[in-house]
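Every protein chain but one is kept in place in this view of the complex.
Letters A and B name the chains as they come in the text, with residue numbers starting at 1 for each one.
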Amino acid sequence: MASCKYDWPPAGQLGLIGKKTDRIDGPAKVSGRAKYSYDINRPGMLFGKMLTCPHAHAKVKSIDVSPALRHPGVKAALVIQDVGSEIQWAGDEVAAVAAVDFATAEDAVRLIKVEYDVLPHLVREENLSKDGDRAKSAGEQKVGDPDKAFADPEAVVSEGFYGAPVITHCCLETHGNVVEWGGPDSVLTYSSTQNVSGIPSQLGAALRAKKINVQDGNIETICQYIGGGFGSKFSIDRWGVVAAELSKQAGGKPVKLMLDRGEDLEVAGARPSYFGHVKASAAKDGSITAWHSETWGTGGPGPSGVPPVPYVLTGIPNIYKKHTSVSTNIGPARAWRAPNHPQACLMTLAALDDLAAKLNMDSMEFFKKNILLAPTYLVKTYQEEFDKAAELSEWSNRWHPRGDKTPGHLKRGLGVSFHTWGGRGHAGSCNVIVRPDGSVTVQSGTQDLGTGTRTVIAVVAAETFGLPVEAIQVEIGDSRYPFDGASGGSTTVGAASAWTRRGSVDALNQLFAAVAPSLGVQPNQLEARDGKVQVQGDSSKSLSWKDACAKLGAKTIHTMGKNPGPCELDSVGVGGVQVADVTVDTETGLVKINRLVAVQDCGLVIDKLTAESQVYGGLIMGVCYALFEEKIMDQTIGRMLNANMEFYKLAGIGDIGGELIVHMMTGPGYDNRGVIGLGEPPVISPGAAISNAVANAIGVRVSQLPLTPARVLAALAKGAVA
Amino acid sequence: MQAFEYASPRNLSEAVRLLSVRWGESSILAGGTDLISAMKDGISTPKRLVNIKQISELGGIEFSPRNGLRLGAMVTLRGLLDHADVQQHYPGLIQAAEGVRSEQLRNMGTAGGELLQRPRCWYYRNGYGLLAMHDGKSLVPDGQNEYHAILGNSGPAYFVSPSGLAPILIALGATVTLHGPRGTRRIEVEKLFVTPTRVGQREHDIQPNEILTEIRVPYRAGVRTATYEVRQKEALDWPLAAAAVALRVEGGVIRDPRVVLGQVAPVPWASPEADRALSGKRPSEDVADAAGRAAVAKATPLSKNGYKVQLARIAVKRAVLSAVQQGG
Partner (left out) sequence: MRKKREKKEAALALSRRDFLKGAGVTVSGGLLVGSSAAAAEAAVSENVVGPGPVPITLRINGENHRLSLEPRITLLDALRDHLNITGSKKVCDRATCGACTMLMDKKPVYACTVLAIEAEGHDITTIEGLAKDGQLSPVMEAFWKNDAQQCGFCTPGFVMACTAFLMKNSDPTLEEIEKGLGGNLCRCGTYAGIRRAALEAAKAMKGAQIHG
């Protein structure tokens, strides 16, 4: 029973929520009509291009953009990093031009003269002993008495080395903006951003720091569609500020400045690496007793971030962990879908899977037994998910002890992993407008990364008003609309569903107040359903939605929904379990996915279709980083060698395996928690699950991702199955 | 991309006249799938492009048992794949063309261009030249050589020949015709590929003003062919190792085997050692495996590409097994 007026309707009364609703912006996307920032063409628009530094570490000795400025067709040119600036990674921006077309801008950039003093660099960190003073302690922690636990003669101890390299975001739409000045003090940006509402203040502060006076309120940011973000597009970034400066220099003309693919891969997105030695012990019955890890990683010149190990099983009684952050001259780290979790998950669940193997235990049984070490609120979820995942993966039929003994070179194996994430809705807001003609609009300065934000808003408003989804007009992607937080950390669906619900409930109550007299009842006796406003329990007393809205006369209802607000519409903390079923060709070291199973909880599901798509997407992105992705740096030249989509390998449609099974945990115990974000969780486990499946197939751990033929064959050479 | 002049001649002689005698000044635009990318990367900066797509004599596929197969240089990979005679008589060639796992590239890329595409070595593609030189030294031996050569790498060249068609064409004894200002010459496909020994040398025996006009593939009754690629991705990707085989099985034994490896050396790597391991033997998994072992017996892997020795061995083994399992 609802205890607060904004609560979600009880389970039996849900019409649209939890069902599959087609993406409302789907037709625009599939037909190519959707306009992304990269697609924006403005009258008189100029094309920007930046000159980037070819050295991984250098000081600018001299720089002269005047030859570029003199080139016909060039309308603006500026120095980004002047003499004396120290550059920390190759591909960093040093100068920029804007010209009448892109080819001219490219020609002009070639004319810029820069001299550098080249400084020593480090771009490969996987060998900690060679990292010297670039390696700095990022803290250590001790719980209980791990030394004593490992010394216990009854303990079964497993030790191993595990790791994952730096990978990139590789958003299909590169980073960038179209920026123009509408006058001396107003700026319009079309930005490829996960942070529509946040860009104006970032740009304003950056411009004021350069003595260009503009108030945040005079900056508008538009992003109707974004071609991928994954955590790399929260900032206006230097190139966005540069575009504004170029535009200003060119008399306010619009300037399109998008990174090219090479620039994007080299500088605009990196997930920190994570390597480490882990020792873990368990009692003979399989109860985990101790954890010891010494890990390191790089996030570029800045700190690497500290992955939370031991992952999920934080209740292990004896823990020692130490992390070292290695400063390298590669493009800086950015939040990558579930920051630090995939790395922590791999380190923990690969190491513990090896411990289970040493115990001769079924790894699913082993993890089920130890799941009590997880935070209490997740234990029941995991227990139910383990059972579901076991069922869907046919675990009991297909699992075997380490090393498939089937004759021949094809070895099959199963691996399991699990993960958690927060996902509470961020602070945000919307306008809800109900007009006398019956039209309904929801407006918010939020964004749809492809997660389905627009559709979620429409479903929640439609559910509340008793209308079909098509009746709701959703307007987002413009900073002129009410503020919403950045789409990061799986916080958007929780926020958007909550502020839509609150704004819609308030609007509906105003409508009821206007309609009640004509139906001869009190407003609180009314309900909205099936396109009508009617007396509860008496559908003979009703008005069509249109007629009901006509009762507003000349008045338009205008409410604001906010999150957080009263009532628990959203919540935090999800669990998920995944199983990978793989076949390894031991002659070639090739790993093929037979089946991936994802069992995922996210509280109350709003749109089951886009929710499942998130999980499929997480699995597939997981296949990419488990098998293919690696930012490959050359230590001599200090550059990324595979800054293209040919050798920065992503899975194609034929590489994702035979069968992907997604199961959402719904119903009692889940739905009543409220809405929780889902973007991050499903991408966390695939690396560990696939690595564990490969170990199960071939009987030996492949210590590092991606699981390339080179690494699989090297592992087999050390200790293969018969 | 830097600016260039453009011409689209209608016949060969005009095309040849439009080409420079020096490398770097003019480039032939065929399918463009490699050239245009190289120009965007700034590693190819021709002042003139000569589009040869309008030259009708460069097209066409003809086959007869007597004359074998003639492939016009501008036949697309799709055109090759769809041709019934090629499907019937040269399955190994079909398998090689299928290795280009992109319908778009198959529609654009030409047979001639496939042979003449430049290596994918990432040092080359990042501007360090075919020999990956930096401060007077090759970057490859101490660098990221996971995709580099394991055979034929005793000199300064470590890149691998990228062609997917060349190994099977060489195994079949194919030739190419090159048309230049002094007329035409015909050379074996094997001779088209050379391992550079000094900076500035190309990896193909072709002059800047020569045009590869056609590929001729002999036909021998009873020849079985196969191409096998070890590829990390099912989707568009460069194979990690490949092998092509042409052989006959007569009286239950292998005759005239020809094994050529791809993606393992600066040139398509013919392996007489593998041929000897097969010749006169009854086909079996052990014999195929022996051929694979023989093919890589002299491999000299670098610091990070030892795995390719195994992959090359397996590619040969599987190509041989695939060939012998075909009907006669």
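The rule is simple: a contact is a pair of C-beta atoms (placed from the backbone, for glycine too) under 8 Å apart; a residue touches a chain by one contact, two chains touch by 3 or more.
Since the structure is predicted, the reported quantities are computational estimates derived from the model, not experimental observations.
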{"item": "Of A:74, A:389, A:496 or A:621, the residue in touch with the unshown chain", "value": "A:621"}
{"item": "Sole contact to the chain not displayed, among B:108, B:133, B:194 or B:253", "value": "B:108"}
{"item": "Sole contact to the chain not displayed, among A:64, A:260 or A:585", "value": "A:260"}
{"item": "Sole residue of A:32, A:537 or A:668 that reaches the chain not shown, by the stated touch rule", "value": "A:32"}
{"item": "Chain A residues that touch the omitted chain in the full complex", "value": "22-23, 25-27, 29-36, 38-39, 41, 47, 101-103, 170-174, 225-230, 260-261, 449-451, 609-610, 612-614, 616-621, 624, 644-646, 650-654, 656, 660"}
{"item": "Touching residues on chain B - with respect to the absent chain", "value": "1-9, 14, 17-22, 25-26, 29, 32-33, 36-37, 39-41, 47-49, 51, 53, 78, 98, 101-105, 107-108, 234-236"}
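Keep this in mind: only the chains that are shown with their structure count from here on.
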{"item": "Gap in Å, rounded to a whole number, between the CA centres of chain B and chain A", "value": "41"}
{"item": "Chain A - residues contacting chain B, complex", "value": "103, 106-107, 587-590, 627-628, 632-637, 639, 641-642, 644, 646-647, 649, 651-655, 708-710, 713-714"}
{"item": "Complex contacts: residues of chain B adjacent to chain A", "value": "1-3, 101, 120, 122-123, 125-126, 128, 134, 139, 142-144, 146-147, 230, 232-238, 240, 304-307, 310-311, 314"}
